[in-house]
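One protein chain omitted, others in place.
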Amino acid sequence: MCRWLAYSGSPVLIEDLLYTPKHSLIVQSMHATLGVEPTNGDGFGLGWYGDRATPGLFRSTEPAWNDRNLRDVAEQVTSPCVLAHIRASTGTAVQFTNCHPFRHGQWLWMHNGLINSFRAAKRDLVLAVDPSLYPDIEGSTDSELLFYLALSFGLEDDPPAAVARAIGLVEAAGREHGEPFPMQGTIATTDGTTLYAFRYSSEGRSRSLFHSTDASTLRQQYPDNALLEKISDSTRLVVSEPLGDLRGAWREVPESTCVVIRDGAEELRPFAPLAPPPLGIPGQAGSPREVVGSPRPTAPAVHPTG
Amino acid sequence: MCRWLAYSGSPVLIEDLLYTPKHSLIVQSMHATLGVEPTNGDGFGLGWYGDRATPGLFRSTEPAWNDRNLRDVAEQVTSPCVLAHIRASTGTAVQFTNCHPFRHGQWLWMHNGLINSFRAAKRDLVLAVDPSLYPDIEGSTDSELLFYLALSFGLEDDPPAAVARAIGLVEAAGREHGEPFPMQGTIATTDGTTLYAFRYSSEGRSRSLFHSTDASTLRQQYPDNALLEKISDSTRLVVSEPLGDLRGAWREVPESTCVVIRDGAEELRPFAPLAPPPLGIPGQAGSPREVVGSPRPTAPAVHPTG
Amino acid sequence: MCRWLAYSGSPVLIEDLLYTPKHSLIVQSMHATLGVEPTNGDGFGLGWYGDRATPGLFRSTEPAWNDRNLRDVAEQVTSPCVLAHIRASTGTAVQFTNCHPFRHGQWLWMHNGLINSFRAAKRDLVLAVDPSLYPDIEGSTDSELLFYLALSFGLEDDPPAAVARAIGLVEAAGREHGEPFPMQGTIATTDGTTLYAFRYSSEGRSRSLFHSTDASTLRQQYPDNALLEKISDSTRLVVSEPLGDLRGAWREVPESTCVVIRDGAEELRPFAPLAPPPLGIPGQAGSPREVVGSPRPTAPAVHPTG
Partner (left out) sequence: MCRWLAYSGSPVLIEDLLYTPKHSLIVQSMHATLGVEPTNGDGFGLGWYGDRATPGLFRSTEPAWNDRNLRDVAEQVTSPCVLAHIRASTGTAVQFTNCHPFRHGQWLWMHNGLINSFRAAKRDLVLAVDPSLYPDIEGSTDSELLFYLALSFGLEDDPPAAVARAIGLVEAAGREHGEPFPMQGTIATTDGTTLYAFRYSSEGRSRSLFHSTDASTLRQQYPDNALLEKISDSTRLVVSEPLGDLRGAWREVPESTCVVIRDGAEELRPFAPLAPPPLGIPGQAGSPREVVGSPRPTAPAVHPTG
């Protein structure tokens, strides 16, 4: 189990995001309350967008609560789009390249959850990654592989569809290996402009996910709250766990939902996996994108969620 | 808060000590139950005696539960005398040289607890360290400084008296700075032959400490327990928390007690700090050992413990 | 470029192997003289055989010259079979799981060199790994992948043939991607009983490799050398660079050679890659071992070396 936070809005000092809140992500690294496991000490990562198209990335295998460099970067850097993640390994090695967020070009990706029976299905899934993308995989996690599947299936063009296809493939491959509930978790991904968050599990019992409510309403309710004053109306947060106990500030994201945040507005859409390409074929084709991608737009959801 | 374990007895595979027990030290690194804080993820250390007089030392700032090198060393190395420690920092930096056990020549030292108001008293305490030993201090913790005070006051010759003087000084210096309860904690120290453990706090509310009971008796009670079969009658363990729920296997060490384990027999003695040397003088004398040591043997306990 | 050392003989204190020699591996980590690059500071690894069939492994991304834990383990542990490696990354991440030696069951493997055009050929090579072994690959290096190819092709049964097939596949795959000289380097692998070392490159300009000469002859030549007294007649060393300037102690391993060391005797055999299985097919077969393995014993060398 992991915990994560995604921010989109007015430029924020990262410290205010990671350290200042009462139940901040750093506090959660030692004392998460909504997860399977209270300790998230197997590394962390911070991705942020600055002046460049390519986001900055700061990851480490140390527990987040100890990392002084993270603290210093957080105290100095402001950004309008931030992804932060604290890791509790589900078995893969605790190493730099297994820390979220993962980055590819302008895109960041992070995940809380796991692919069940990953060992059995891993090779099949790797075969479906676009060969031109394959050498860029650096770590050994299910989460990074999921990112590369989504990239192979068109993440940069149609993120919700690409994620739906990637999860569709994970479910098909998992079931081939006898796993009834292959997919579990929440995902956040962004290009720095639009933020996408997903809550989905094959079993329909997904990891927790919350999004912030309208800041202007909250400001009226809590006129004395200093934090709310700093936040613009267009600011939105999606988090594994609420960052404080301000009643009304957080709404649970329903099961099988995709949250899209753009220009200070959020949209919640139903989310369901899309049928995967026939397994085994991608290896022969020149590009899985073509094989996999073409019949997909009209494919029905393979898993009636919710 | 930290957790530690000290072993003296028949040569044991370190894995059996650190990983095999149900509530092992590695489990405690994430889920300690008797302490202030369940997570001890700020580094660890392992000290063991092999063929040399100087013990081996393996320390790291990573959480113990993640360290594969620790696991491998534990699987390969056997030793008749082992000290292991998992750290939860009380404020000083998470760095290699702050990990316990500390080593000086043949001696190892580890501590669970803290010197209250350490910032205020630190300089006074450092001044009392033997100038010839002073440059060997590598880290910034109260625990290592306590070790060097004990070394300055004769640890190698009379360990209980040296520790009593070191704690006496800590209490005197702390009170000069307005701290009513300067000392807190449990200590283990050994030269590989005799193991000394201390439980003491100025307030009389010390960190937990337990010692194992006679293995032969336990073996009769639990004839089917595989672990007990491996352990010789002469084996003794002193631990912050019991390593399993075998009723009768563990006895609490009373407050203000020194445990001495030698040749497979343990002795529990009352422990009280000894009056420290007059503060400020050590800096002038050539050697604090002389100044401090000579009048000490007859000095009365400054703190009626218990 | 990396440097490595393989030892087989009478049980040796690892310190005498890694630290004592004049031009020891630790010295080479900062000042290698025969390689492309004098600094080998991108991590290190130590593998050794003790009482268990499974060897111990101690790896780190720190420069070897700084690692105090390595020093301590070396001072305490003796072993009759040791592999040690210092890394200079050829591009893949500096992370724990990319440090040599790699381990699988009883086997250790290390490599100095690289697969040229690895990015282009990686996916093809991965497809040839036995699917049951595939999930055990943890890192991202060419060296570890080469190990898993050799394991897939029968390393545990016939090491020289398995390595010949693995390299044969590397050459075939590389050439498909337009690389004239796909393979470069020296390899050491062992199960703790027999030590195999290989020197081979597609171009016929391989990384340097030396083996020690007969200790008894040397002892007569240098009656005052303390190191030679400790070494039994059955001791053999294979190294990237000589560990000292004792003339006559080291012989260069010729190009395209396999060194086999068993029971204190070494044998040098000509080495050439074996024809690989048809590319692309392994993915369909249940097991590459069968597909690849059966026709191989009689396959001619695809690359006349030397």
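First chain written, first letter: the chains are A, B and C, and each begins at residue 1.
Convention: a residue touches a chain if its C-beta (ideal position, glycine included) is under 8 Å from a C-beta of that chain, and two chains touch if they have at least 3 such contacts.
All values reported here derive from a predicted model rather than from experimental measurement.
Enquirer: Thinking of the whole complex, not just what is shown, which of B:T78, B:Q95, B:T193 or B:S234 touches the missing chain?
Expert: Result: among the candidates, B:Q95 touches the missing chain.
Enquirer: Pick out the residues on chain B that sit against the missing chain.
Expert: Residues 92-93, 95-97, 118-120, 122-123, 126-127, 131, 134-135, 137-140, 280, 283-284 of chain B touch the chain absent from view.
Enquirer: Name, in rising order, the residues on chain A that touch the hidden chain in the full complex.
Expert: Given the touch definition above, chain A has residues 48, 50-52, 54, 56-60, 68-69, 72-73, 75-78, 96 touching the missing chain.
Enquirer: For the chain that got dropped from the picture, name the residues of chain C it touches.
Expert: So the residues of chain C touching the unseen chain are 30, 38-39, 41-42, 61-63, 66, 89, 94.
In this text, only the chains that are shown with their structure count from here on.
Enquirer: Assuming chain B simply isn't there, give the groups of remaining chains that still touch in a chain of contacts.
Expert: one piece
Enquirer: Find the geometric centre of each of chain A and chain B from their Cα atoms only, then give the gap between the two centres in Å, rounded to an integer.
Expert: Inter-chain centre distance comes to 44 Å.
Enquirer: At which residue positions does chain C touch at least two other chains?
Expert: In chain C, the residues touching two or more other chains are 96.
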